[in-house]
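Every protein chain of the complex appears in place save one, which is left out.
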Amino acid sequence: MFKLLEGPQTLGRGKIFWSCFLAVLAGALTYPLFADSYDVGNFAYFLIWIFMALGLCLMWGYGGMLSFGQTLFFGIAGYGYGVLAINMGGGTATIAALALSVVLAMVAAGILGYFMIWGGINGIFFGIVTLSATLVLAFFLGQTAGPEWHIGPARLNGFNGMKGMDPLAVGDFYIEGSALYYVMIALIVIVYLALRMLVNSGIGNVIVATRENPQRAEMLGYDVRKYQLLTFVIGSGLAGLSGALYTSWGQFITPSSIGLPAAAMPIVWVAFSGRSDLTATLVGSFLLLFGFQTITVYSQQAALVLMGALLLATVMLAPQGFVLGIGKLAADWWSGRRPRDDGAVMAEAGRLQSEES
Amino acid sequence: MSAEVFSVFYQFADVFAFLILSAAGLAIVFGMMGVINMAHGEFIMCGAYVTVGLVNLGVPLAIAQILAALTAGLIGVAVEFLIVRRFYKRPLDSLLATWGLSLIVTQSMLLIVGSAVRGIGTPEGSFAIGGYTFSTYRLVLFGCAVAVLGGLYIVFMKTRFGVIARATMQNAAMAKALGARTGRIYSISFGIGTGLAGLCGALYAPTMTLIPTMGATFVVESFVTVVIGGANVLLGTAPAAVFLAIIRMALNASYGQIIGQIGMLVAVILIIRVLPEGLSSVLVRRGR
């Protein structure tokens, strides 16, 4: 089974890659020992968003489905966590609230996905339908300010947002600060490895085959719609995980986390990082979240200009994404002795091109 | 009674004009050329700011508006040359590039021009029917929307440039082999698209608050209109706007603006589900 950790669908194989992986993991695990507690909490916060990015990478990069509405599921699970945590009370029940809210997002994804995929919606239409759906939810929640909008004691509270839910907890122990950080690291590792195994498995091959050519995959006897739905549900479930964790982190969620421009952010992270690979998305999204925050802190009003310039430069200079672009540079530099790496990158580029055409 | 009838027509015309004017430029850039132009709103903003700037310098409004549209068109040609032409082969990346551009432009405008610009006022003129009073300028907007539709149809269906442009969008390699200068065709088409966006901003400038992020209020409506119009933008955009305008107007009038907005988006979802290729697919099929 662990053989599936490596394969044609993911970059990185062999001893060197896994040694690097373990080194990064070890670094991440020891980081709280010498870092400021604020920074640890802040890193945990960045990791919260990564699930949504990985989910979109699976759907868009591997499955060829560009969803512009991942914040729909982010919002459903985020509000779901709030409603459940308030209604079920704090403490260990918050863990159940987290799990249930993710399931809720996946059920919603199942319904919307069935509606779209069995209706033959694809390409940019897929993006517009998901965007419309997420905007509908945002508009709806925005007008729920009155006290009549409540589920049990949980008030939706309109544009000002829902609050008053407990953060994740086990008994009396709140999962915050370093504890939250370690939980996030564990979840990221599990999700990342599980996704690697998924895309390198038989199912993953069908998903990629469907992206490349749905008719051909259909001819080979696969009901591609089922595989697309599965991809959509998993990807959206991950967006939901981000949403529930976000609500728990800030004990607060508002409709602006669901509408524009929030809906565009996951696409920006994944496109910036390089949508064709999970590792690239993981690393790139983290760097971009960290970079954007740092730019905003230190450059005041020029921040948005710098962020725009960064995106523009990336997409013009590194067509396959920031992380893969840097990887290619490193590979070129290294390739005096090892042309094989270059070959891998070329194959990668070929894969991207076939996807576009 | 006639006042009520006219009122319904006026409301329809108003929403229709808004949809057509905000979507016309995008219909070319996105619908025909396939560039996901997230900076569409910024070209609209550009048109509005140039108009206001020129009027404050003493240029008459109508001339300022035409000059603003031309400015937006020229900037569009430059943007096409510097950025967009690298992305015809990878349309999804155009999303990221133009989004970056949009961030740069809005924030630079904020830093250079400031956060608020004094408006120029809508041209005088209102008329009364029954108990209602109406702004004449809104009817001018409707007239402009119809003129834009007509103009687009003539340029892309009846002129030599239009035929070559459509051929280029369908199969650039083939058009090139037949001697079309596809590079120039792309850049002129993009310029027309952004020029129309600028025209939209120019026309709405007197009626709106000017802030650097004003383009955002147009973007969702314009994308939605173009998408449900479908692949054939020249045939699809007008019926799409009519359809959305009727839904929006009816819901606005009876249930208020929120339901109007939600209802329009739900209608979009349903129509794409029923007609995955957009409205124009039906029209084209009938046409055959």
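Think of it as A and B in the order they're written, each chain with its own count starting at 1.
As a working rule, contacts are C-beta pairs under 8 Å (C-beta built on N, C-alpha and C of every residue); 3 or more make two chains touch, one makes a residue touch a chain.
Criterion: contacts and distances are computed from a predicted model.
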Options "Urea ABC transporter substrate-binding protein", "Lactate utilization protein C", "Universal stress protein" or "Autoinducer 2 import system permease protein LsrC": UniProt name of the undisplayed chain: "Urea ABC transporter substrate-binding protein"
Touched by the hidden chain, restricted to displayed chains: A, B
Per the touch definition above, residue among A:Leu33, A:Val297 or A:Leu317 touching the missing chain: A:Val297
Residue of A:Gly7, A:Gly41, A:Gly91 or A:Gly291 touching the missing chain in the full complex: A:Gly41
Residue of A:Met88, A:Val107 or A:Ala145 touching the missing chain in the full complex: A:Ala145
Hidden partner chain, residues of chain B it touches: 7, 10-11, 14-15, 18, 107, 110, 114-123, 125-126, 128, 131-135, 137-138, 206-209, 211-214, 216-217, 249, 252-253, 256-258, 261
Positions on chain A where the hidden chain makes contact: 36-39, 41-42, 45, 139, 142-143, 145-147, 157-161, 163, 172-174, 176-177, 246, 250-252, 254, 256-257, 293, 296-297, 300-301, 303-304
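Rule of thumb we're sticking to: only the chains that are shown with their structure count from here on.
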In the complex, chain B residues that touch chain A: 36, 38, 83, 86-87, 89-93, 95-97, 99-108, 110-111, 216, 219-220, 223-224, 227, 258, 261-262, 265-266, 268-269, 272-274, 276, 278
Residue ranges of chain A in contact with chain B within the complex: 66, 115-116, 119-122, 124-125, 128-129, 131-133, 135-136, 139-140, 142-143, 260, 264, 267-268, 271-272, 301-305, 307-312, 314-316, 319, 356
